[in-house]
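Down below is the structure, laid out as structure tokens.
The complex appears here minus one protein chain, its other protein chains still in place.
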Amino acid sequence: MAAAVETNLQPSYIDIDRNVQRAMAPGGLKYWLWVAFCAFLTALGMIFWTNQIYKGLGVTGYGQPNMWAVYITDFVFWVGIAHSGTLISAILFLFRVRWRTAVYRCAETMTVFAVLTAGLFPLIHLGRVWFFYWCVPYPNERFLQPDFRSPLVWDFFAISTYLTISTVFLFTGLIPDLANAREVSTGWRKTLYTILSFGWQGTDRQWRNFSMVYLLLAGFATPLVLSVHSVVSWDFAMTQLPGWHSTIFAPYFVAGAIFSGCGLVLTLIIPMRKLMKIEDLVTIWHLDNLAKVVLLTSLIITYSYATESFMVWYTQDPIEIMTFNQRYYGPQGYLFWMMVACNCAIPLLLFIPRIRTNTVCLFIISIFVNIGMWLERFVIIAGSLATNTEPSQWRFYVPKLTEVVITVGSFGWFLMNFSLFAKFMPIVSMTELKEGIGWLRHAVRETYPYRKAA
Amino acid sequence: MSDGLSRRSFLKLAATAGAAAAIPGCEPAARKIIPYVVPDENVIPGVPTFYATTCSECPAGCGLVARVREGRVIKLEGNPADPISQGSICARGQASLQGLYNPDRLGKPHKRAEDGSLQEIAWDQATKEFNDRLAAAAEAGKDRIAFIGASQGPTLDKVTALWLQAYGSARLAFWERIGEEPARAAADACFGRRDLPLYKLDQAETIISFGADFLETWGSPVEYTRQYADFRTPRMRKGGLTLGKAAYVSARLGSTGARCDEWVAANPGTEGAVAMAVLNVVVNQGWISRDSGVAADAVKNFAAAYDPHTVSEQSGVPVDTINKLGAWFGQADGAVALPGGDDPQTYIAAYILNAVTGNVGRTMVFLDGSPAEAVTRPDQVKTVIQAIRDGQVDVVVVAGGANPVYSMPPAWGFAAALKRVPFVAWMGDAPDETAAAAHLLLPVHHALESWRDTAPRAGVYGLGQPVMQPVFPSRALHDVLIESAHLGAGASAQSIPWENASDAVNAAWQDLQGKLAPDSTGQAFWDDARRKGGVFREAKPAAVKLGSAVLAQKLQPKAASSGPLTLAAFPHIFFYDGRGANKSWLQEIPEPVSQIVWDGWAEMHPDTAAQLGIKESYESTRLYAGIDVVQIDTPNGPIETAVHITSLVKPGVIAMPIGQGHSSYGRYAAGRGANLWAYLPEGTRSLGVQARKTEKRHQLVTPMGKGDMMGRSIIEAMSIGDLVKGVVPEVEGEPHLEGVPHEMYEPFKYTGHKWGMTVDVNSCTGCSACVAACYAENNIGVEGKDNVALGRIMSWIRVERFIPRADEESHGPLLYIAPIMCQQCDHAPCEPVCPVFASSHTSEGLNAQIYNRCIGTRFCENNCPYKVRRFNWYAPEWPEPLNLQLNPDVTVRGAGVMEKCTFCIQRITTAEINARTENRNLVDGEIIPACAQACPARAITFGDLNDPNSAVLKRRADNKLRNYTMLPENNALPQVTYLRTLYREKA
Amino acid sequence: MSDGIALISTFSSDDECAQGIEALHRAHVHDFSAFAPFPSEKILEATSEARGQGRSPVRWWVLTGGITGILTAIALTVGTSYEWNLNVGGRPIASIPPYIIIMFELMILMGGLSGLLGFLFHSCLPAFDSAAGYRSRFGADKFGLVVRCAENEVSRLESLLRDAGAEDIAREAVITQGVPSHH
Partner (left out) sequence: MNRILIPVALLLFVSGIGTVAFSQRPWAPRVDVQQPIPFSHRVHAGINKIPCEYCHEYARRSETSGVPPVQRCVGCHGSALLGGLKPITQPWTDRHQEPFEIRWNRVYTLPDFVRFVHKPHIWAGVACQECHGPVETMDRVVPVHEINMGFCLNCHVKRGATQDCFVCHH
């Protein structure tokens, strides 16, 4: 190990390849047990969903007036998760931020699978899911098309666009690395990589077009990521429901999304770099930078909470005020305060450098961030519905087993996909690391003391 | 019959097929079309036929019109020709359909085997057994047979009597638990006549109810609700616009009290004393009317013992309240005191009060030629029971829905007595507690399947005709009796010349024709009666005078017997004496004031609860109205029931609804709450009890979230003073409303019709007839207790009840009550959020919800400020044969779709089609939604807003000051407006 | 050029490779192609200078895609609104503000997809036959420069490349289709 440290102080191109190839080596029993476990959770979720479709939504804890609750919360949560991926891979790419190179592939993979998971929830939540395709414009004898005024149709377009574009973006960046993998791999893997890499050879002409399309995709992904979560937030902001009807929702949700996303990136990458032994590529220096983003966005959403409450007070609309009063001090007020603790208080610890550079602390904090952001969406969605304009129709929502299991199942589904991808695809971008090898060396030098300490 | 393209058979299938009944393309109607051999000339398949008949749910005897489609009655409405209902009926009347189609009705005759189990037997076998037993009993001697039944109207009761005579017995009892005896006894004592007075509330300026819930169950609720609405509309009196004064003396604030100015919380049982005290005030102030012809000092002496102070101590009513009531009553230009409960003394006191103020003959009228008493007097009933107990009876026949085992006072020991009878025959529709004690069970027709006539009062002769073929292979009660007399009773059956019940009724009406319309022919008279639902004549008021004897006697109003707490039982507005409890609509519709469903409960004042160590441990926002269980120890054993803590009951009183607590009355009734008849002694509805908290938990469920309006503009009120001054009140909870309504775009042009509605909150009494009517008309699913607890009640229209905050009590009504349905907004917030146009606007201004397009995103409900949309969490189910009641013109919604009030679009389209095909214009009032049609108070007006002289616009214009729309700050432009309820400022 | 020799020179760093390209440029040899494991600025500058090319034409694909997207969206939203004039909550039949969102999303979608297509097209991908002179290390840690020339030029170019810093130079007879050429 010590020797490794010594050598890795000046990692070369080939070191990078070796690390990544080691990570892609066939998984052991532990790995497959983990994947099987995730698959089991997924299956469980599927079973409960099937039952729900068969019997009707009555099997959930839903009721008047809690027409939306856990499912839409999950939806917003997963969409939010997705955003940090695009932020790191696209926005930071445009700003030429160097530390992204090591983590962006992981983040972007997360994006794709998170959107994929998020996309399921609007379906799960439908009363008659077998007619979901009526939200899609298609020629029919009835002359009937979706109503493009409805935020839900915006959602459909935004989410599907986002899924497609981030998939394309991920795949484009993957091509050179797949070509690299092709050269060293054998058997069916070789065929797979050969097909997926489209026979890439890295000639100057290919690189020329590659950089151009990559730049433009990044340029597209940047406004897209902002639009997607704005659209999601408009599902709420466009209604008249007190607690939803607010103009700051779009920026507020985007900030929250990136916050939660970076949180999950940390949650995923910290164990992953250990298990896959790629600490030399994804160094503490990289994590430190990620943590700073988390801290920043945490401060932003803290500000958003403050603004939101201020606006409510400022309108002096008694109905609006009562809704927020209930949000803070109502029967489910404890959720709100838990959320504040997770999103506003705990991340402040990241001001301390020693915590930013301590993987264990980072991991724990990132977990809190995930919980907090899930709660935020739940408080906004279920809470506001529960305390609506019509007091006689107030009712606070309590989930039943079905929602819980399906939510857990969605994590299983996400982690399964992610784990499989991480094993079979280059989870760290070799190309970009080589391009910015100077920074990698810088990072290794930076983090050398911590490694020694560890 | 041709069930060709009619959707009934489909609905049958859809309703039972559960998930398969999902709206899109489920298995279509039965593929077979079987035409008539010979068509019925009066029936056009697909076009409803209307039959006039009478309601049997309570003794008020309202006239009905039954809407029949393809041979199935699908809706009941009031008979406009009938002077009592005048075209509208209560929730119980609406729900008698569910008595007809009740899934727990007895299908075939049953015989109890040795082991106590029931065995199905054939009809002829059953009747043979029945007749043999009767014959044997008749052989054994005189009076060996007892008949206990509910009155079926004069003719059939006569038949019953003759049948019993034929078998040589006179042990006959027509049993009605909420009886007329106190009223009749009091009338006898005061005026020397045993008939029931008629009240004309609309003639009064002051109404004081001494425990009479005349808007719920007392007397003739539909009629009184209508009259009360008139009474409460402000009118010119003594040269000024005034609001009638109403006070409600009772320990519990029911929906009757809620509509009054004053709730006088008197100790249970002391209502009579309070009446006497009021009388005392009236006479001492010299407000006795000259022409009442009673000696002032006689009355003075009579009332002397009841000076306000003593009564105040006894009843817990403040002295000045009593004085105020006295002033209200004495100085009123027309006043009426309404006595309630089972205590004759209360009635006597009230009658005297009415008499001395000269209101007898004005607001309280006796009519000449009142019908004979239908209900047997309690003492005679007791003799019959005594005979049974003494083993002098071999056969007891219990028939026609009387349920003595359930409803007779415990002291009478009827159940025990019945055990000693070798043979008990039960004849009814839904097997009840008495059936559980019977040896032979004979299924007889429901009232809507059989011939009968009613005589609710002088001048009103109701004719009840069968409106459809029997649902089950049952037989008409009196067909069975007549047949049995002819077969079993031998020669003595000569006294029964008729073949069957319809002959008997027909014969009776031939006589009636002789009396009422000598110049008409029997047939013409009969046909006319069948068309109109009876014959209705003006009856002459009788000249009555208060006897002096009554003033000599000393009144001892029954006070509640001793005990730290008092149990005050009140009849549940929907269950009456308990017969309503097996109808799922009535169980699911919340009781208007407590808003509790599917249960029995005990109401306690927070202080009382605190004494018992119970505090509000539940949140209304979880839809629980109560959860702690108390044990109430009565002289007749303990009651365990969950507590509902409310300020609407007097401290120290436990108020409990009557009508639940059935042990066997079908799936909907069985095992809910307690049967209070089993604890209440004869002649009172209150009881001294002890209570203690138990560790048990039982959730009382309500669809009502918060009972506090939070000052929002949902149900608004204004004082009569403001109305006179012409000031529109401020709504404190309302945010800035300048610029509302606001049009951002070019408003949509509604050429042609534009439907709108106005609801007069001042008239609404919360009786929930509209809700029941909506259930019946629109195939609304019944969800059951557990789902209601999850906020899944499906009713499209709900009666909301808000309790004013402490600071509002001085200026506002006692309770805010109003029906809330889809407001059909022009800027409907629910519409733009729907991704698939399932919710969109029609060219006639309706907010349409297209079930088959709905995919169930539920976004619309999130955006609805009024929360009037309902989502099908499960596919609704109608246990056979309830599905036969479904309205073929309305889609049966499946799981996963949103639904809501449509202004009864099926009625609108039908009317429009008729108008177009007869090429004429629609007439205003031609279209009446089910709710408006049912409303006894005429609170709901529906019409065309583009028709300048439509009733709805007129009503809005006439009440400009009171007209408002709910939650206006949403700028949704509702097409339903409300008229503010009126109240009288407290001093 | 029916037959010739391919000189496959290997560099360990991208600026050496770039110098090689510049040298070739100065020697007016343009029938070459460079291999690199990552998009090296230096190499790309050198090649585009040598070939006198502007920026990649993929841009135009993206632009057209984007515009098509917007037009499609307009047609879709406004068209379907007027297909059945439904009054929805008193809004105009075609309410443009919400439709802008659809236009934006479709612009991104179509722009991105056509960008991908453009990239594949101009890079002649997929192409599964490995080009002359391709070495697997070129994808890993080495930079390659493959030059095609006639017999007589070989020595001159070799020395040129060595000066530029080529580690090793291999010769290979050219197969007919030879190095993929894009002009």
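All chains are identified by letter, namely A, B and C, in their written order; residue positions are counted from 1 within each chain.
Keep this in mind: a contact is a pair of C-beta atoms (placed from the backbone, for glycine too) under 8 Å apart; a residue touches a chain by one contact, two chains touch by 3 or more.
What you see is a predicted model; the values in this text were computed from it and never measured.
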Contacting the left-out chain in the complete assembly, out of B:39, B:240 or B:422: B:39
Omitted-chain contact residue, chosen from B:84, B:106, B:337 or B:892: B:892
Residue among A:19, A:52 or A:417 touching the omitted chain: A:417
Residues in chain B touching the chain absent from view: 2, 4-7, 10-11, 14, 23-26, 28-39, 44-47, 837, 840, 842-844, 846, 848, 850-853, 889-892, 902, 905-906, 909, 913, 916-917
Residues of chain A (touch criterion as defined above) contacting the omitted chain: 112, 116, 129-133, 140-143, 167, 171, 196, 417, 420-421
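Here, only the chains that are shown with their structure count from here on.
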Of all other chains, the one whose Cα centre sits farthest from chain B: C
B-C against A-C, pair bridged by the larger set of C-beta contacts: A-C
CA centroid of chain A to CA centroid of chain B, Å: 58
Chain centre separation in whole Å, for chain C relative to chain B (CA means): 83
Length of the line joining the C-alpha centres of chain A and chain C, rounded to whole Å: 31
Sequence positions of chain A contacting 2 or more other chains: 144, 146-147, 149, 153
Residues of chain C touching at least two other chains: 86, 88, 91
Residues of chain B defined as touching chain C within the complex: 743, 745-748, 825-832, 834, 837, 840-843, 973
Complex contact set, residues of chain A against chain B: 54-58, 61-68, 122, 125-129, 131-132, 134-135, 144, 146-147, 149-153, 156, 235, 238-241, 244, 315-319, 322, 330-331, 385-386, 388-396, 398
Chain A partner contacts - residues on chain C that touch it in the complex: 33-40, 43-44, 47-48, 53, 55-56, 58-59, 62, 76-77, 80-81, 83-84, 86, 88, 91, 95, 98-99, 101-102, 104-106, 108-109, 111-113, 115-116, 118-120, 122-123, 125-131, 134, 136, 138-141, 180, 182
